[in-house]
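Note that one protein chain is taken out, while the other chains of the complex remain in position.
A and B are the chain letters, set down in written order, and residue numbers restart from 1 in every chain.
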Amino acid sequence: MRPVDTVVRPLRPPRTLVALLAAALAVLATLVITAVPAGAAATPCEPDDTTACLNITVTEPGSGPVAGVELTVEGQGQDVSVTTGDNGRASVPLTTAGDYTVTVDEASLPSGKGLLHPEANPATVPVVLGRSAGRIVQVGDPSDAQPGSGGGASATPGATSAPGATAQPTDEAGTGTEASAGPGTNRYAQLVLAGTVFGLLLALASLGANLIYGTTGLSNFAHGELVTLGGMTAFMAVQWWDLPLWLAIVVATAAGALAGWLLNRFIFAPLRRRGVGVTQQMIVTIGLALALLSTYLFIYGAQPVPIVSGISTRMQIGPVQISAQSLVSVAIAVVVLAAVAFTLSRTRLGRATRAVSDNPALAAATGIKVESIITRVWIVSAALASLGGVLLALYLNTTRFNFGSTLLLLMFAAITLGGLGSPAGAVLGALVIGLVVELSTLFLPNDMRYASALVILILVLLIRPQGILGRAERIG
Amino acid sequence: MDLGQLFTNVLNEMTGPTAIAYALAAIGLNIHFGLTGLINMGQAGFMLLGAYGFAITTIEGGPLWLAFLVAVAAAVVFALLLGLPTLKLRGDYLAIVTIAAAEIVRMIGRSTALTELTGGSEGLTGNSFKHTFQDASPFPDDRWTLGPLTLATNTSNSWWLRIVGWAVVALACLFVWRLIRSPWGRVLKGIREDEDAVRALGKNVYSYKLQALVLGGVFGALGGIVFVLASSVQADSLGRPVTFNTWTILLLGGAATVLGPVLGSLLFWGALIFVRGLLRGVVPDGSLTVQQIEQVGWVLVGITLMLLIVFRPQGILGDKKELAINAR
Partner (left out) sequence: MPVDMPVQDVVEQARRGLASVEHVPGSAKPDALLVADGVRRSFGGVNAVDVEHLEVQRHVITALIGPNGAGKTTFFNLMTGFDKPDAGRWVFDGRTLGGVSASRVAKAGMVRTFQLTKALARMTVLENMRLGAREQPGENLFAALVKPLWAPREREITDKAMQLLERFKLDTKKDDFAGSLSGGQRKLLEMARALMSDPQLVMLDEPMAGVNPALTQSLLGHITDLRDSGTTVLFVEHDMHMVRHISDWVVVMAQGQVVAEGPPADVMADQAVIDAYLGAHHDTDLGDDALLDEGGAIDAEAEAEADAEIEEKP
């Protein structure tokens, strides 16, 4: 164990953070405004003023395109049968705009394979002249069929013969609501959009952990439970107390702030006063996480507890679809992240926070009240986690006792990727993680999405141990 | 409330395969953390790899010794993969990489992509890989009673498994005892205190940290084997909570002591079963479900872990004098 004070934890100038946010917004804007479907060029069909192309791709996640699948395209007086080629793709030129129905002949699938989303067959695809419309059909072993987002509560605490194992189900969090490519969307663009949205929300949720690490050197393993706290509070506010969603978000954020204050006031400030090392404090956060997780399970059970029921309206913009809810969530995330960046760079409080991050002893010597800064950092950090928790819960369409702890590693990955203690890095890292998580579904089974993000984390550490924006440490 | 039954249950759990498995995992973690100061947050990953290595080798028709060897080899390779890139970096990185890697192992294990090998999230049933171990037993198939405990001689949670398990624990303790008091252990302790100082004395710190990581991981794999020999291999049963429990056990017993991990495991499982049994007897019928009583047990574990760190960080067997110095 090395004393804390040999570790220099610089908070990067937040200008980078602003630049990153701008870049993320630019990505979103590009996706929404320009309608250039990726992969369209590879097809023989070229859309022009009088022609539209309907491109259908049949793939098996994890093994690639599936050839020889028979499809029928019906609508606007047309009825065309096509078969997918070696690239798993079939392309139908159409001259009339309107809705078409795409039907997959399940009998033509390779033996033993079935549709992963049989409920989406046949599917209706809107076609606009001069554009390409795409549809991706996923096949796989019938048993792999993805449950709807939100997932079933397959984990039931049970047999006491192996305690610890079964008592805490570790089911994965649900699938992002923006990741599923509805009809009329370009899958790649849709996944990039989903990854960016997820990344921004993850950035919001993980920023607090990074601020705490920066100012106190503590890796907070209970941060995931603060995220869950946001989701659960919002759930109670909407479902139990009948508050409107916006008010629920406010209440959840306030609950997070309160929790942050309480945790610091009654646990971590006393520990720091007693001179307990950061490693020991980290283990305290593990105990705290375990206690909180079990408390959530005690109160809410293992079932998902959705904050809102019903599906938000989805808008088709260019090649992608996005729900109004996600747009608002992204807007909130961007505004809050920008506000944090502004606070860190332009205000007295922010400068003091950065000074504490750089060197607590020196900051104290120059008259900064270090403990009061740390108290504020805890409050802000937990509030951010809680707010991020609500938005992530809405986005993932699942609020469960363990959804925060499932995201904990992704948050750690985001922070580490960007460089420990660097807020701008955390945002960049979160965007990378978000994109990797969503885009990996192109090549890997859905249930390995999170694993792929963690693999990326380890690979990046191999090449650039200090993270993307972190700086190498100096010894002595 | 039947107190006799409660104490029988507690005794059964304290001497059972779960306590053995956790004791072995904690002995491994003690080499990592207690001796070397490495923060391994992925001990469950080592256990899971050991379990998969053992079960899959057996299912593929390998003999018992080969299954053990494969389990150990899997842990060694895993430790090298994790250690080579991260042990030159600051301690936090190892913590994050190990926890991430253990999760990767679990996610791959439960993934549909490898169902044929790992059984996906359903896992591998015990009957498919327990036979080689049970066949090695010298006992006849029977049920024997010793004091309040009546168990099968050979199948699953058996006398045979307990005898072998505790023998392995005893050997492991002997091994650690010898190492802690050797110059090798001295170098590790030096690294725990200040690795730059040890480097300045001409020791290859990196190599020692790697050795410690591998060795502790192997004990984790052995624990994983014992764990699944009593039940089945299921990725989710060896997830993050298992690592956290192992930490609690190590700190409860006392890090850097020889018998601390064993004592910690006995007390942890004994206390957990005791508290649950007590709650079941005390709480009026219908007010709490069985699951909720379990949750209360886990809440108490979490709180115990926090209180331990605050009030007795050296654990039960730790040296108070060492602690006074540690406080800075």
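Here is the rule we go by: contacts are C-beta pairs under 8 Å (C-beta built on N, C-alpha and C of every residue); 3 or more make two chains touch, one makes a residue touch a chain.
Model, not experiment: these values are computed from the prediction.
Going by the contact rule already stated, which one of A:V335, A:L362 or A:L442 would touch the omitted chain in the full complex?
From the options A:V335, A:L362 or A:L442, the contact with the absent chain belongs to A:L362.
Out of B:A74, B:M107 or B:V205, which is the one that touches the chain we can't see?
Residue touching the absent chain, from the options given: B:V205.
One chain isn't shown here. Among B:G4, B:P140, B:P183 or B:G286, which residue touches it?
B:P183
Footprint of the hidden chain on chain B, which residues?
The missing chain touches chain B at positions 175, 178-179, 182-187, 189-190, 192-194, 196-205, 211, 215, 321-322, 325-326.
In this text, only the chains that are shown with their structure count from here on.
If you average the CA atoms of chain A and of chain B, how far apart do the two points sit, in angstrom?
32
Could you list, by residue number, the parts of chain B that touch chain A in their complex?
Spelled out, the residues of chain B in touch with chain A are 13, 18, 37, 39, 85-86, 88-93, 95-97, 99-101, 103-104, 106-108, 110-113, 121, 157, 192-196, 227, 230-231, 234, 236-242, 244-245, 247-248, 251, 269, 272-273, 276, 291-292, 294-299, 301-306, 308-310, 313, 326-328.
For the complex, which residues does chain A have touching chain B?
Interface residues on chain A, with respect to chain B: 1-3, 7, 62, 140-141, 143-144, 154-155, 157, 160-172, 219, 267, 270-271, 274-277, 279-284, 286-295, 297-298, 301-302, 405, 409, 412-413, 416, 420, 444-445, 447-448, 450-451, 454-455, 457-458, 461-462, 465, 473, 475-476.
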